[in-house]
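Excluded from the complex is one protein chain; the other protein chains are retained at their positions.
Now for chain A:
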Amino acid sequence: MEGCVATELRLGLPGTDNVRNKKRPLQEADEECGANGKSDAQDETAPPAKAQIVGWPPIRSYRKKNIQAKKNDCEGPGIYIKVGMDGAPYLRKIDLKVYSGYPDLLQALENMFKFTIGKYSEREGYKGSDYAPTYEDKDGDWMLVGDDPWEMFITSCKRLRIMKGSEARGLGCG
């Protein structure tokens, strides 16, 4: 039984127990588990529940929140925003949370819209191409992507727009 629990794939969050697992358990377990895969027998003979026992382990709530916040960074709801490119017939949607930083995001945009972005520098913006990635922030202003720290950017970005042409070349200079 212990082997069964330890190796079966689970669909619940780590630490939660008794998540009714849609995958079939291992063969040996089948007889004991019962026909429907849901196992009362498993509950009786399984090792102490890995359910979250109230107040155990003894960690204060502000620490738990910190751990949860880190997990949510990976598992929580995404930050979906619209992306448009000048001249493209329709907009796209992306989840900012899946990117680790600006290089990752810009690479994804390049792939999505089939273009090349120039090299970013604080002084000159995106040099070397006709395109500049911009975003609308919380205040409604259009900003150049890349100036702010990444964490700040993903929380304040409302939509992305890839500017093209002379308008784009003008950005970042002067």
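Here is the rule we go by: a contact is a pair of C-beta atoms (placed from the backbone, for glycine too) under 8 Å apart; a residue touches a chain by one contact, two chains touch by 3 or more; residues count from 1.
We adopt the following convention: contacts and distances are computed from a predicted model.
Looking at UniProt, which of "Transcription initiation factor TFIID subunit 5", "F-box domain-containing protein", "Vacuolar ATPase assembly protein VMA22" or "Serine/threonine-protein phosphatase" names the chain that isn't shown?
The correct option from "Transcription initiation factor TFIID subunit 5", "F-box domain-containing protein", "Vacuolar ATPase assembly protein VMA22" or "Serine/threonine-protein phosphatase" is "F-box domain-containing protein", the UniProt name of the unshown chain.
Counting contacts across the full complex, list the positions on chain A that touch the omitted chain.
So the residues of chain A touching the unseen chain are 14-15, 48, 50, 52-63, 66-67, 70, 101-102, 149-152.
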